[in-house]
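The complex appears here without one of its protein chains, the remainder shown in place.
This part shows subunit A:
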Amino acid sequence: MVVSNDDLFRRSTQYRFWSFTHSQLEELRIVANKKGIQKTEERINELDDSLPEVKLMRENQDQFQFVHLDEEKRLISYYARRCKELAAFFHLSAQVRSTAIMYLYKFYLYHSVMEYHPGNIMLTCLFLSAKVENHFIGINTFCKNIPKTTPEAILKNEYLILETMKFSLQCHHPFQPLYGFFLDIQQTLPKLDFNRLGKNYDGARELVNESLFTDLPFLYTPPQIALACLWLCDDVLVEKYLSKKFGLVKKSEQEDEDAIQHYNKLMVIIRHCADVVRKEALDPSQDESKTISAKIKLCLEPIRFGRKLMKQNGEQAAKRSGSITEGGDEKRVKLETE
């Protein structure tokens, strides 16, 4: 029995545990989001009813805002971007950086931001990834360079992340196959202008970095994503290379039907991946992240919501006694009428 590289990939944990269809991926996120809402509701229910802020909160519970599915995804991507910057700060390799980012996205396929704030999880993902990918950074060095964190806060989540990763830590990224294509293209198309290839290889590496902020790593294999990124930089080159690899260069009549089909199938995948890299790489703004983070704060500590209501009421009472003019926003008006 000949074991192909495809067979080997199918045996990897990346394929067995971390490859999904689009709908499976959506389903996991819906379930995680529901779990986050349920956990938050439990936290609300556990609050001591005798406290005035809790009473007020119970009266206004319909106004409590959970984090929406789409917001979860955007906030995770916001922190994935910060993870990339932090990795650059520590001079970590593409492998460490990408693995950390994948850990972060994987973590939130099974948990909600309403359970664990991604700002904390991201740090542990990076710390763990540095160990997994052989670029150990001591916890004290790591923390010294990051404001507002402690070794305990980072190590506390290490085990949780490990477990969520199903103890499968290996990540295959498109960088290595991209380098493989870079070498093989030179072999296959020896007359090619090397500067053109070199420039497009660099461009493709940048796009591979962007592909991490999409769902592609869960949906396609690293070589497929690598080819798509290279194709975005130089479609003529990639199509010429693949035609030659599939033996489609000579326009003869006895062209292999199978080969044509394979080629076309691959091109459909490449075009689709390219489209996703170009249009779906998320990069939410800091303002947006702050808004979502504020919601998470209330989900993690719902008593804060009660306190917020108390404060609002207090302000309104003060306002009422000071002047009769109505100055409240919609929310306040609503509170008063209840």
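The rule is short, and it goes like this: a residue touches a chain if its C-beta (ideal position, glycine included) is under 8 Å from a C-beta of that chain, and two chains touch if they have at least 3 such contacts; residues count from 1.
Keep this in mind: contacts and distances are computed from a predicted model.
The complex appears with one chain absent; UniProt names that chain "[RNA-polymerase]-subunit kinase" among the candidates "[RNA-polymerase]-subunit kinase", "Cytoplasmic tRNA 2-thiolation protein 2", "Translation initiation factor eIF2B subunit alpha" or "Trafficking protein particle complex subunit". One of A:Gln38, A:Asn120 or A:Ser168 touches the chain omitted from the figure, and that residue is A:Ser168. When the omitted chain is restored, the residue from A:Val132, A:Leu227 or A:Leu242 that touches it is A:Val132.
Residues 3, 8, 11-13, 93-95, 127-128, 131-132, 134, 136, 138-140, 151, 154-155, 158-159, 162-163, 167-170, 175-176, 179 are the ones on subunit A that touch the missing chain.
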